[in-house]
Each structure stands twice: as C-alpha cells, then as structure tokens.
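All remarks here apply to the structure that follows.
Note that one protein chain is taken out, while the other chains of the complex remain in position.
And now, chain A:
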Amino acid sequence: MLFFSFFKTLTNQTVTIELKNDIRIRGTLKSVDQYLNIKLDDVDVLDLDKYPHLSSVKNMFIRGSVVRYVMLPRSEVDVGLLEDATRREAANQAGKAR
C-alpha cells in the first residue's frame, strides 16, 4: 500500500507516464487507486503523430498493469520521508511474518 499512499500525495502534480508500448503521456495526476490505475487530466501525448487516436483525448484512465514508468517532479518527492516509510513498511511486514 506504500506506493498507493505515495502516489496519493502526488495528486495534482504534472507527471509523465510511459506505457509498456512506449507511449509517453504527460498530464496532471488526478487520481490513483489500489492497483495503481492512474487518472490523468489535460493530457499531452508526446510524439502525437504516431498515436493519432489520442489526438482529441482530454483526460484518461490508464490501467496500472500497462505502466512502465511514472516520471515525477523531483521537487515533490521527499526522498527521506519515502525511505522512512519504506523501512517502516518493511518492519511491519517482518512483524507480520513472525
């Protein structure tokens, strides 16, 4: 659930998503769910000439399973906080396993 929470903190930021079929889409992150399905607003498809079917699309729902990368604004990521949360999650998992 950690990355779900992490992406929730990034709502309303501009992100670039690369899909497993190489399409890259920049847009405002509007929402994310437990499968890391992502909703983007004001989308801007990079290399639009290759993907004419997306030319009149204004917002989209992307299934989490087809995402390869999510590129985030560096300034919005608190790496220290994320590291802490990762350790806490790992500790929780270890606690559960015992």
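In this section, a contact is a pair of C-beta atoms (placed from the backbone, for glycine too) under 8 Å apart; a residue touches a chain by one contact, two chains touch by 3 or more; residues count from 1.
Keep in mind that, in the parts below, contacts and distances are computed from a predicted model.
Student: Of the options "Ubiquitin-related modifier 1", "U6 snRNA-associated Sm-like protein LSm1", "Trafficking protein particle complex subunit 6B" or "beta-ketoacyl-[acyl-carrier-protein] synthase I", which is the UniProt protein name for the chain that has been left out of view?
Tutor: "U6 snRNA-associated Sm-like protein LSm1"
Student: List the residues of chain A that touch the chain left out of this view.
Tutor: Residues 1-2, 4-6, 8-9, 11-12, 19-23, 31-35, 37, 39, 43, 48-63, 65-66, 81, 84-85, 88-89, 92 of chain A touch the chain that is not shown.
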